[in-house]
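Only one protein chain is missing; all other protein chains are in place.
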Amino acid sequence: MNWEMLQKKIVCYRRDLHSFPEAGWTEFRTISKVAGILDSLGFKVLLGKDIIDESFIMGRNKEIIPEHMERALNQGAEKKWLERMKGLTGVVGILDTGKEGPVISCRFDVDAVETAEAADSEHLPFREGFSSQNIGVMHSCGHDGHTAMGLGLAEVLAERKESLTGKIQLIFQPAEEGVRGSKALVEKGILDDSDHFFAIHLGMGIPSGTIFGGSLGFLCTRKLDVHYRGKSSHAGLAPNEGHNALLASATATLNLHAISRHGGGASRVNVGVLTAGEGRNVIAPDSFMKIEVRGQTEEINDFVYARAVQILRSAAEMYEVACGVEMMGESFSTRSDEELVDVVCEAAGSSGLFNSVEKYVWVKWSDDAAGMMKRVQERGGKSTYIILGSDLKAGHHNEFFDFDESVLYKGVRVLLDSIVILSQK
Amino acid sequence: MNWEMLQKKIVCYRRDLHSFPEAGWTEFRTISKVAGILDSLGFKVLLGKDIIDESFIMGRNKEIIPEHMERALNQGAEKKWLERMKGLTGVVGILDTGKEGPVISCRFDVDAVETAEAADSEHLPFREGFSSQNIGVMHSCGHDGHTAMGLGLAEVLAERKESLTGKIQLIFQPAEEGVRGSKALVEKGILDDSDHFFAIHLGMGIPSGTIFGGSLGFLCTRKLDVHYRGKSSHAGLAPNEGHNALLASATATLNLHAISRHGGGASRVNVGVLTAGEGRNVIAPDSFMKIEVRGQTEEINDFVYARAVQILRSAAEMYEVACGVEMMGESFSTRSDEELVDVVCEAAGSSGLFNSVEKYVWVKWSDDAAGMMKRVQERGGKSTYIILGSDLKAGHHNEFFDFDESVLYKGVRVLLDSIVILSQK
Amino acid sequence: MNWEMLQKKIVCYRRDLHSFPEAGWTEFRTISKVAGILDSLGFKVLLGKDIIDESFIMGRNKEIIPEHMERALNQGAEKKWLERMKGLTGVVGILDTGKEGPVISCRFDVDAVETAEAADSEHLPFREGFSSQNIGVMHSCGHDGHTAMGLGLAEVLAERKESLTGKIQLIFQPAEEGVRGSKALVEKGILDDSDHFFAIHLGMGIPSGTIFGGSLGFLCTRKLDVHYRGKSSHAGLAPNEGHNALLASATATLNLHAISRHGGGASRVNVGVLTAGEGRNVIAPDSFMKIEVRGQTEEINDFVYARAVQILRSAAEMYEVACGVEMMGESFSTRSDEELVDVVCEAAGSSGLFNSVEKYVWVKWSDDAAGMMKRVQERGGKSTYIILGSDLKAGHHNEFFDFDESVLYKGVRVLLDSIVILSQK
Partner (left out) sequence: MNWEMLQKKIVCYRRDLHSFPEAGWTEFRTISKVAGILDSLGFKVLLGKDIIDESFIMGRNKEIIPEHMERALNQGAEKKWLERMKGLTGVVGILDTGKEGPVISCRFDVDAVETAEAADSEHLPFREGFSSQNIGVMHSCGHDGHTAMGLGLAEVLAERKESLTGKIQLIFQPAEEGVRGSKALVEKGILDDSDHFFAIHLGMGIPSGTIFGGSLGFLCTRKLDVHYRGKSSHAGLAPNEGHNALLASATATLNLHAISRHGGGASRVNVGVLTAGEGRNVIAPDSFMKIEVRGQTEEINDFVYARAVQILRSAAEMYEVACGVEMMGESFSTRSDEELVDVVCEAAGSSGLFNSVEKYVWVKWSDDAAGMMKRVQERGGKSTYIILGSDLKAGHHNEFFDFDESVLYKGVRVLLDSIVILSQK
């Protein structure tokens, strides 16, 4: 194994992916590229309905699929893979060693965020020419790095196939942002026979050189889309005849953010997107909000959610507008299994690549991997969520987000060695 | 003159225009149609830079011009006229009688509103198949009726050319909504030699059968575009690192609408459009608002405007976001000249078409014609703004807006007879 | 008649009243003084239940009556009159000429406002030592001037008794602020046999030297007291267990002020007082608001009132607090009768005391006199509401409010002469 060459390849993958970021459920180019590479390495490639149960899809806008498939084609996706996807993103690559042994699954998330990337010479992706070509979408959470690690791992696993046992399954998950995508994969049953499950996330405030074998916590979360529908009128002639959905949303927004902190632990609430109104001189007849709530426990999450719904409905009544609330995603808290955490720590420790190897970190965000971890655990398997430290230029989801690429091959190395350990047990 | 046939023709024009509504500064199909008809009737046709001083254009988004020109082509605009427009909408048709006499100008506004038209069988344009084919844009203020009247007037004037004197100028004005368009026409000087100026508006709460020869009042108004720019961050991991432009906008909006009424007379304020945010789990880094203020007098308008700017800047400071305020349109109060009002009342009275002919109505809206009226009056001419009553199905700018088409030919008749009276003085 | 001496006396009365302002329903010292003077001039003096129907009293807090009676005693009220009042303020003085003739009523309001008077040498009442001795209460609307004019009028009427006919009734009304007091007087029937009714108000933006014989308009109004009741909890330990009445009130307040302007005419809304909460580290379990709405017409007033109640109830639901709304006062629009307006203008014109004598002014406030005017008109009599111009140092209800005292005797002169004209018809 030439790790130096592999690292170059991974960085190359990452920068290509960074140039063509695709938001959740529209990752057609990304999945096409991944599928092509997995296929060339000898993995069995599963796509579309083979890995997704459509009745459990959350937060996917069907209407925009055709235009994004077309964009993917224009940006280098292969028609052959697009056809096999049938509009559904995500791909699973299976390496079957043919020998008895454990089933090991690794999750890599592939989607980008709706952030407009900084066009500033301070920003390395811009300066070096691989910043986003898809306006308003950006890999500002590092999933380009995750996907690149997944491809690197596929390559080293394929090389080592002979020395491994059991089956290794690489899951490239769509729509992690908004915790939308995993449910449809889980409900399809793709994890039902997994003995071990790994997810990995880079950055998250942990510096390069540090690795955590597992995580505790995660915030439970619910994602809501809210539509208000009022009545327009002429803002000069008869403003009193309108039912103002924009004002209703402004009131809802302020009061949502003012939901009480919870004495029992961390909570969050965010109105991330608000669009309202038709014209300057028209009382705004409708509005739309993308909202999320989070809580350290189910109870806290339920509290914030119940308060949010109460506020949304009351603000609608206040302005006599109709209110529609739609659940767009949901995730929950989980914990990594110590047995698997120890395996990761052993692999990381013996690699000599890290200054600091620790077992657990408390996390204050939500990750769609939670649903996968839970399913594996429910069926008797073990799961862990690894944090791979990486120095950041700016926080996750910021337009200047950029991470230290030098950690990527280290993540691949840890995953590989962990799989080898499990494979040889 | 066969008025019955003319009325049919006008309704036909109106319904065609209603099907293809175009918002301010994008009225390419509309102007192309009007230019074609004026030309065929023997009017001299002026377009583009001949009637518009580009340095005085307000509230025009250059970037969307090409796509709207293309749409106009697809919807029946003639290439020849589009080419002469050079991206600038509006057309002036001049009928020069060759005889000495007054210069008389009539203003017809041609743009539509950003209202999504009701798709409901209760709504006549929908039921009869002429509702908007341009999603999100609708003739919900009656400018389709105004334009149709202008075309009807052109026809009867052309027929009567021999019996008229002086010059008659029909101005089809772009971008009346938002009081944006007239300034560029006025500053080009197209009204500088007019002796008489007529504008006409249908509906406005006045029933069919009533006509007012003139108007007092108008609300002074200013139109503002506001951009907030904050800082994004991950809503779960580090919400405290964000500078939330969406929350700043929500606070600004509520407080703008809560600006104090003025003891001295009517005022208005409206945030008609608000868009903010990038993604559900991102602290929103930017927002955009379309705002307008109005006042019965300059003093009141200034009061509301000053309060609005104070609130916009303070809300920005409150959330540590940058604030940009851009003036997008402006109009002011005016009064119709009694001399001209009397002419209209005489014409209306002797026509026998109205139950009720009155001189003045107080108006509580703003119209971009104010700038034209003022210019003519400043140069010694006379102006009036006629209100042609028309029963409405719903208020102006409402998605169910529809007017009583049977009044259209009556408006043409009153304008024609007024011109004849002036022409023969 | 020595008008110079009378003017000195009126100013003297006014400054004494200004020193001891009393808010609505607590005007014990004021009424005691007035009753004493009327009695000494030979008027028949009616007090307490003789002029008030207790079942129609609005906005009176019984609990504070004893302490205010005691304060009045300490500030010079006579025990004899206090005993006859039986806790109810207001006094009517009747001058019966014994001759046949019209019944003429004049209304003077006597209550002060809950304004803390400016302690500033720029402020004349402070500089000259007659500013309020009752902290937090101030004659900041000029009712001290009105009462003083009533006393001056009593004196000149008593002098002229022989030359008059019919009966003249001077009504010193309690609790005009908040439009609370007149209903109980009207329902008692004290105006049921009046042929003519005069009310007079000084200032209101009209300069010294101008007088309007009558008024059009008045804003209709409703006054509401609102209580919210939530649930307290420890703000550090379990803020989530509270139901925050303070936040509910803050939301209600902002949205009340943001109630849409009405296309049909002037409207007003004000949250004048808000008190909420128990302690800094307690989630506030209750709050209280004093609110008023106004409208140029009944329809507009109803619109604002309905919106206000909707907002108050929805804000309560939003925070899961109980909501109690109590009506504390109500008034409506009216118009002065031209016949009486003409009498006032004749009197004012022939006096030579005014630069400008006009018939009607549009008014944009509410006055409790409206209920009296309406009752007289309903029973066939005539009413007018006179505006006596007076230069002001600051607006009504401001802590620096002060008027031009030199107009007071002019007001008395106009009322006297008007009564003489009517008396001699």
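Residue numbering begins at 1 within each chain, and the chains themselves are lettered A, B and C in the order written.
What we mean here is this: a contact is a pair of C-beta atoms (placed from the backbone, for glycine too) under 8 Å apart; a residue touches a chain by one contact, two chains touch by 3 or more.
Source: prediction; values computed, not measured.
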Q) Who touches the missing chain here, A:R261, A:R313 or A:K393? A) A:R261
Q.
For a quick check of understanding: of C:P285, C:G371, C:G389 or C:G411, which residue touches the chain that isn't displayed?
A. C:P285
**Q.** Residue of C:R294, C:R335 or C:K382 touching the missing chain in the full complex
**A.** C:R294
**Q.** Touch with the omitted chain, as defined above, among B:N255, B:N270, B:N301 or B:S418
**A.** B:N255
Q: Touching the absent chain in the whole complex: find that residue among C:P239, C:G263, C:G371 or C:G389.
A: C:P239
Q: State which residues belonging to chain B touch the missing partner chain.
A: 234, 236-242, 244, 247, 251, 254-255, 258, 260-264, 283, 303, 310-311, 313-315, 317-318, 320
Q: Name every residue on chain C in touch with the hidden partner chain.
A: 113-116, 136, 141, 177-178, 204-205, 219, 221, 223, 231-239, 241, 246-247, 249-251, 253-254, 257, 268, 270-285, 287, 290-292, 294, 328, 364-366, 395-399
Q: Please give every residue of chain A in contact with the chain that is not shown.
A: 254-255, 257-258, 260-261, 263, 265-269, 364
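In this section, only the chains that are shown with their structure count from here on.
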Q: Take the average of all CA coordinates in chain A, do the same for chain C, and state the distance between these two points in whole angstrom.
A: 66
Q.
Could you pull out the residues of chain C that touch at least 2 other chains?
A. 254-255, 258, 260-261, 263
